[in-house]
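One structure is given below, encoded as structure tokens.
Left out: one protein chain. Kept in place: all the others.
A, B, C and D label the chains in the order they appear, each numbered from 1.
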Amino acid sequence: MNLLKRYIIPRLIQYFIVIFIGVTVVFLVPRFTPLDPVVTVLNRMTSYGAQYLDPSAIEKLKETMMELYGLKGSIWEQYLNFWKRLFKGDFGPSLSIFPTPVISIIANSLPWTAGLLVVVAILSWIIGNILGGIAGYYADRRWSKVMSIVAMSIYPIPYYIMALVLLILFAYIFPIFPMVGGYSIGLTPSFSLEFIFNVIKHAFLPALSLILIGIGWWFLSMRSLTSTIVAEDFVTYAEVMGIPSRKILFQYVMRNGLLPQITNLALQIGGIFSGSLITETVFSYPGLGQLLYMAINNGDFNLIMGIAVLSIIGIATSALLIDLLYPLFDPRVRYR
Amino acid sequence: MYALKVENLKAYYITSLYGIERKVRAVDNVSFQVMENEILGIAGESGCGKSTLLKTLIGLIKPPLSVIGGEIYYKYDGKEVNILKSSSDLKELKWKVFSYVPQGSMNVLNPTRKIIKTFEDVIKVHLNVTNNDEIRNMVGEHLKSLGLPLEVLNSFPHQLSGGMRQRVTIALATILKPKVIITDEATTALDVVVQRGVIQLLKRIQSEFKNSIIMVTHDMGVHANMADRIIIMYAGKLVEIGSAKDIFKNPLHPYTRYLIESLPKIGDKTIRRSVPGAPPSLLNPPSGCRFHPRCPYAMNECKEMVPDLIEVEKGHKVACFLHGKEVEKV
Amino acid sequence: MIEQDFLLYVKDLTKVFIIGGRFLGVKLVAVNKESFSLPLNKPEIFTIAGETGSGKTTLARMILGLIEPTSGEIYYKGEKITDLNYKKNRLKFMREVQPIFQNPFEAFNPLKRVDSYLFNTAINFGFAQNRQEAMEVIDRSLQAVGLSLKEIEKRYPHELSGGQLQRVSIARALITTPSLLVADEPVSMVDASLRMSIVNLFKDLKEKYGVSVLYITHDLTTAYYISDRIAIMYRGNIVEMGPVEKVMLKPLHPYTKLLIESVPEPDIDKRWQGEIKLSAQEVKEFSKLGCKFSDRCEDAKDICFKEEPKKIFVDDRWIMCHRYIS
Amino acid sequence: MFMIIRDLYRSDKKFAFGFTVICLLIFLALLSFVSPYDPKLWNVVPKNRPPSLHYILGTNSMGQDIFWNLTHAIKNSVFLGSLTAVISIFIGTFVGLLSGYRGGGLDRFLMSVNDSFIVIPSLPILILISSIIKQHINLILIAFILALFSWPWGGRQVRAIVLGLREREFTYMANFSGMNTFQIILTEHLPFVIPWVMANFINTILWAIGMETTLAIFGLSSLETPTIGTTIYWALQYQALLRGIWWWIFTPVILAILLFVALYTLSVSISNYLDPRTRIQRMRMKEGGSEA
Partner (left out) sequence: MKKLSIILLFVLMLSLVGQTVTFSQVLPKVPRNETLIVDALHGRLANPKDFNFWKPGVSVGNGAQQMLFDGLWYLDPQTRKVINALAESEPVYENNFKKMTVKLRKGIYWSDGKPFTADDVVFTVDYLMKHPGMSYSDAFNRYVSKVYKKDNYTVVFELKESIPAFHYLFTSIVYSTCYIMPKHVFEKVEDPLKFEFNPPVSLGPYVLKQYDPQGYWWLFERRADWRRTSVGQLYGMPQPKHVLFIYYGPDEKKVMAQAQHQLDLIFDLTPESWEILRKSNPYSRIWYKDFPWAWMDDVRARIMAMNLEKPPFNNKDVRWALTLAVDIVDVVTSGFDGIARVNPLWICATESLLKEYYLPLESWLKDYALEDGFKPWDPTVPDRVVDYAKKRGYTVTGNPREIFGIGWWKYAPDEAEKLLVKNGFKKVGGKWYLPDGTPWKITITAPANFEIHATRLAFAVADQWRKFGIDVNVETVEAGPFWNKWNLGDFEVGSYWQVPATDFYTFVQGYHSRFYKPTGEVATAGNQIRWKNAKLDKLLDDLVNLQPESPKAKAIVTDILKLYVEEMPAPVFIINLKFNSQDHYYWTNFPTSDNSYMAPVWWWGQFKFILPQIKPTGRK
């Protein structure tokens, strides 16, 4: 009870405030711009020459659409409506592919995004941190320096180029991996071995490209974390005690270095809801990122809001969870 | 019979930072012996080089600290081993022949592991025991003999009080029953009652195992309570060595005298004075006797020549021109 | 109003901290309904002594207005400190009450020149209008601690010894000509060989300038050496309080006795015999029922474990122990 | 200043490397002022020429000299990054200092705002904003938008450090010296935060350049202004990769890597140099004083 009152409730209040401010900002940004989804849709229709109409009929169409899209009324009314709907878990219909509900569009793509990005986040976290920890602990060795230089050089490569080069290499010149999609055409999604293997094969290049960049980042941050931990008394004392360096590296240095990285990992996993735009573009991989980009281009407020709200809730929630769960990882926070 | 012998040890900090080079003569030409079955106290102000001396004794010589000259011999299986010569010997000696209790036990235990894990690590390395139950029994026995509760083994360092952590560290340092236990200000940050407990623990360990303890602290009260012999260091040099009785009853060096006389006592309100002036910089130590700028008896020769450590009485040595005219040979 | 007769009057002061992790935090009564006072007209050195976690530093910080009490009041010359600490009055209050901190190397920002604090104090409190005037004021108070502006001008903290720095720190406090110095462990980080220079200074201040000193320490030897009265704190309570000669030479409370016996004396003829009981988990003691010392007390009775003893006045001192009640 | 650089240059290999590369890049950026071609104009040189003596880094499909365009790109990218970093660091540091020192309600308020900006998915919102204001976009505007999303990270970090400093004795000492909030956070706390701020500053530069590149790849940057990002954009537009015009596409990539490595190593060594611990150590070494 005391714990609840003293810690959890204030933290929850802050959680809701942060979500509230975040969502409000995201709600307002597109609306304070000249973007008009109705005009966009109308234009797409007329520019594809879809409707051979007397111009006066287009006027009428415009009216009808305003009505249907729920864009009538002041921003304030729209804002209230938005929250009302949100509490029911409804993001409304998509405006660009009216009237498909935003939630079903998101639900359709989310598993792909989540599947790829969570695996990638965890893999690159593990690999990057282990390599970074080793390189930081043996900072004076030649190979450690080479590793650092490689990581420093891979990390800043614009991701698009990295992805494209991988694609050209392994899907075109050596056509080992497929160029498009989440699984082969003609296969039906199932839990068969064939299908799972197929999915992995399709996800391999997207994952590889993301992991390469991810490793670079974790490597660099872990290496610098390690270099401070190495100077801590308990590491020196372990050395004085004659404990072998491999053990010191893993049980003393990395164990302590990983703690702050857990928070970062949680934030990263919380952030997957906005998808990975470039990966999806280059590898034509299913996911939320491209949907969001299309939504932005088409002024699809509801879809933008849907994805952004999920993303905000995702990050805020994982920050909350990691705050609450952190004591499980760090005994220092548990007992003090 | 000595357990540890230090000869002409010179340990300097040689640093080069952003283009400035400098040499701090933290330990300058120091020789002494630690006998078997004795408690040797080392006293001195902060910055006198006593911690540096300990670092070299446990082989923790990392840049910028480097040993310029001298020897450190440990007795091991009846042989003399110079740890400055061979790093594999040093590795062999660690924890079996000498162990170390550092200052500030807060930071020397891995904050994310339970205490027992650290015991396991130490035992696995040095004794080739791999069975965790066996280790647990061993450690349990040891703690029991030291009068420590067994629950500490399943605790994280942060769950323990400062005094308990310090005692756990002592248990860790004595688990392999080393010949020499080196402690660095092991009681300084503790409250008096706890300090008393820790001192008594060390004393009991010493009387049980008959090993040697090197006890570094600036607290003369602690030395008075524990030490068999005491070394007084000043600005990187030994100025006086003698039995506890000699030092307290008959201090020869003016610095030693100041140290003892400046201490207030409960029940005694007579005016006490500090040692005048401030400790010297080891970067540019004063010429001659390093104490001469603060010494009321300073003579001309004190400013120019360095007095050698000479034996005035049996086992009582002092480096002061008031007591002998020998000049140190470099 | 009784509180107007005192320089400092502390009444039923309590501070409760919540410490520890987010899940398993413990309520910790750092100071438990404590009262004491310093006389207005006769300057004195009043020592609060105790071990780590006894609440003495918390007490000092509450008096300085750095943390807020959970309950109880502190009066300075009859005015409530909580009122004095509102923005407007804060400067006025600080002019009267100044702190001396534990670690002189911590109390001066290592990246700033030492004299900047002196100049700031002199100018901010209106004792000088410009740098020129300030120099005089500063030099005067530095002289009082046996230093001069020349010695410390443009020096960084690391260029001075702990003793010198602590004297600068005292000189800074003196600039505002305070009536009360709150000195929190002022010598514990100073080398033993230099300690007496500081301790003697407090004596001088009291005698020459009529400054009262609240001396907070765990070092009983210096406490005995300079103080007029002493309060021994244990786990948030003053267990014994009275004239220093009485309390320290004839301690009545078992804890005071243990404490005084545990001071290692620089006398090889007075080595300790036997062993003492130590507690493993101090935090638990704070929430203990009854007398907080009962677990360690050699002749604790049943009542000691159940009921918190009341304070009584015995032999010139206040004491908090069941043994003396009846 | 010059002395510091000289000392650093001599004693710190990392600094020497980073500084040399940065100087080289700055030199290239300065060359842009004597560039013989206006980077906005097309068809000023023959198209698609590989590197040669006459065209050091070759020419692109729009008839521009890659080397001279690159000098502009460096200037603009570094300007963009620096401006973003200045704004972002200024806000973040100030918020962090104030929030950490004052605590209480103000802290809760500032940190709620801070966290709200952290949870907002920045890339989509950046794309949204820049796609809307695309037509007005210029480097300064991009810098402001990027700064909007980068300050909270620094703010949190600074606050965390200040929370530790707030309880330190010198803060109390400053308080009892009659200093007010702003004096305390600026003169007492800021110096401790500076190494983080420096590291953050350089990281923000790198982040901003990277972000601009990402935005540019989607055509959302100021396309007529040569930057590392827009150079890549045009190279991709003209399929430089598949057409084998490698000198066009790899030049900005290598430049990005060089800039990153140089700034990263500089950030490590500068923040090490400004670290209070090493600063004190250094002061001690200059003046003498005790240690050991």
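Rule of thumb we're sticking to: a contact is a pair of C-beta atoms (placed from the backbone, for glycine too) under 8 Å apart; a residue touches a chain by one contact, two chains touch by 3 or more.
Just so you know, these numbers come straight off a predicted model, no measurement behind them.
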Going by the touch rule at the top, give the shown chains the omitted chain contacts. A, D
Just one of A:16, A:32, A:83 or A:172 touches the chain that is missing; which is it? A:172
Touching the absent chain when the full complex is considered, from D:117, D:218 or D:273: D:218
Positions on chain A where the hidden chain makes contact: 33-36, 39-46, 48-62, 64-65, 67-68, 94-100, 105, 108-109, 112, 153, 164-165, 167-169, 171-175, 178-182, 184-188, 281-284, 286-287, 290-291, 294, 296-299, 303
Touching the unshown chain, chain D contributes residues 40-43, 61, 63, 131-137, 218-220, 223-224, 237-239, 241-244, 246, 250, 254, 257-258
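Methods note: only the chains that are shown with their structure count from here on.
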Would you mind checking which chain's mean C-alpha position lies nearest the centre of all protein C-alpha atoms? D
Considering C-D alongside B-C, which chain pair is linked by more C-beta pairs in contact? B-C
Averaged-CA centre spacing for the pair chain D and chain C, given as whole angstrom: 49
If you average the CA atoms of chain A and of chain C, how far apart do the two points sit, in angstrom? 54
Residues in chain A with touches to at least two other chains are numbered 334-336
Residue list for chain B, restricted to those that touch at least two other chains: 46, 159, 279
Residue positions on chain B within touch of chain C in the complex are 45-46, 147, 149, 151-152, 159-164, 191-197, 199-200, 204, 218-226, 244-245, 248-249, 258-260, 262-267, 269, 271-275, 278-279
For chain D, which residues are in contact with chain C within the complex? 168-170, 172-179, 183, 187-188, 191-192, 276, 279-280, 283-284, 287-290
Could you please specify the touching residues of chain C with respect to chain D in the complex? 64, 66, 91, 94, 98-99, 101-103, 106-112, 116-117, 120-121, 123-125, 156, 158-159, 161, 169, 172-173
